[in-house]
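Here the complex is missing one protein chain, while the rest keep their positions.
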Amino acid sequence: MWTWFYKLASPPYVFGVAAALTPWFAALAALAIGYGTVAGLVFAPPDYQQGDAFRIIYVHAPAAWLSLFAYTTMAVAGGIGLIWRIKMGHAVAAATAPIGASFTLLALVTGSLWGRPMWGTYWAWDPRLTSELILLFLYVGVMSLRPAFEDPARGDRAAALLSIVGVVNVPIIHYSVLWWNSLHQGATVAKIGKPAMPGSMLWPLLSMLLGFMLFYGAVLCIRVRGEVLNRERQATWVREAVKS
Amino acid sequence: MMSAFWSMGGYARYVWPCFGFAGAVLIWNLWSACGYLAAARMRAVRALAMGAGENV
Partner (left out) sequence: MMKVGVWEAFFLVVRRELALSFRRPDQLLQPLVFFLIVTTLFPLGLSVQLSLLRDMAPGVLWVAALLSSLLSLDALFKSDADDGTLEQLALSGQGLQVIVMAKTLAHWLVSGAALVLVSPLVGTALAIPEAAFGTMMLSLSLGTLTLSWLGAIGAGLTVGLKRGNVLLSLIVLPLAMPLLIFGAGATDRAISGTSAAGALYLLAALCVLTCTLAPFAATAALRITLE
């Protein structure tokens, strides 16, 4: 049952699977993002309170969700590399970092642009915004630590440890709107069974969320292949792989 | 009617930069990842070419 897990520890297997998955992820992502964007911009009715400005949610919420998901992936993959010494864990962690950081930046920028018309300010030091900004700094810290070591394997392990230490921030971001009085609104979609949004607004959002996740998968597969090649440059299987 | 779409109920200068930046981030991710893979490939090819002289 666990053979697929063991196979993922093998660099040539990961290289091949990533190559095969990329076009699927990319195509499905394009469809989901395409539908979500069009439906969100055109077909979803304007919000009662926020008017057309609420449409920013279609890029802001998926970006924010992905920033948390990517960091958690990075920490888990790094942990797998650290604890079980599976090198592919470090490859996934290293590949995920720049993607997650870019989405964190996207979340912060779109959130800021949304805040201006809604709250009257581009920025507020409220718990969710602050902890998301801290998340960006944590990404930068991890990405700076890895190349600082002469021995890349040591750099991987140090970066993995740091990302695990920082993962405490992720639940803080998520629950900040629950734990503190925050400017930022609470959960809209997470209430299972009775979301606070009507269907015509909800479906494009879910589609964008799915689309961003699939996009993340596609880009991750491309980057992981690069990481695998960089780490396994001396291996014999690489000879065949790069000839094509 | 199209102008109503572009003006986004008056919020155009917030909504469109958001979507624009989102598009830019998506494009950057793809471009940067492909570049990373290409550079890694070239480094691997070069390493193999250098090693080919020693091993048969």
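Letters A and B mark the chains in the order given here, with residues in each chain numbered from 1 onward.
As a working rule, contacts are C-beta pairs under 8 Å (C-beta built on N, C-alpha and C of every residue); 3 or more make two chains touch, one makes a residue touch a chain.
Predicted model, so just to flag it, every value in this text is computed and none were measured.
*Asks:* When the whole complex is taken into account, which chains on show are touched by the absent chain?
*Replies:* Counting the whole assembly, the omitted chain is in touch with A.
*Asks:* Check the options A:F149, A:Y175 or A:W237 and report the residue that touches the missing chain.
*Replies:* A:F149
*Asks:* In the full complex, which of A:A20, A:V38 or A:V140 touches the chain missing from this view?
*Replies:* Here the residue in touch with the unshown chain is A:V140.
*Asks:* Of A:M74, A:I99 or A:A158, which one is in contact with the hidden chain?
*Replies:* From the options A:M74, A:I99 or A:A158, the contact with the absent chain belongs to A:A158.
*Asks:* One chain isn't shown here. Among A:L41, A:I172 or A:A235, which residue touches it?
*Replies:* A:I172
*Asks:* Take the complete complex as the reference. Which residues in subunit A touch the chain that isn't displayed?
*Replies:* Given the touch definition above, subunit A has residues 82, 130, 134, 137-138, 140-141, 144-145, 148-149, 154, 157-158, 161-162, 164-166, 172 touching the missing chain.
Rule of thumb we're sticking to: only the chains that are shown with their structure count from here on.
*Asks:* Just the number, please: Cα centre separation of subunit A and subunit B in whole Å.
*Replies:* Going by mean C-alpha positions, subunit A sits 15 Å from subunit B.
*Asks:* With touch defined as at the start, can you tell me which subunit B residues reach subunit A in the complex?
*Replies:* Counting only subunit B, the residues touching subunit A are 5, 8-11, 14-15, 17-19, 21-22, 25-26, 28-30, 32-34, 36-37, 39-41, 43-45, 47-48, 51.
*Asks:* Would you mind writing out the residues of subunit A in touch with subunit B in their complex?
*Replies:* Residue list for subunit A touching subunit B: 33, 37, 41-42, 46, 51-53, 55-56, 59-60, 63, 98-99, 102-103, 105-106, 109-110, 113-114, 116-117, 215, 218-219, 222-223, 225-227, 229-230, 233-234, 238-239, 242.
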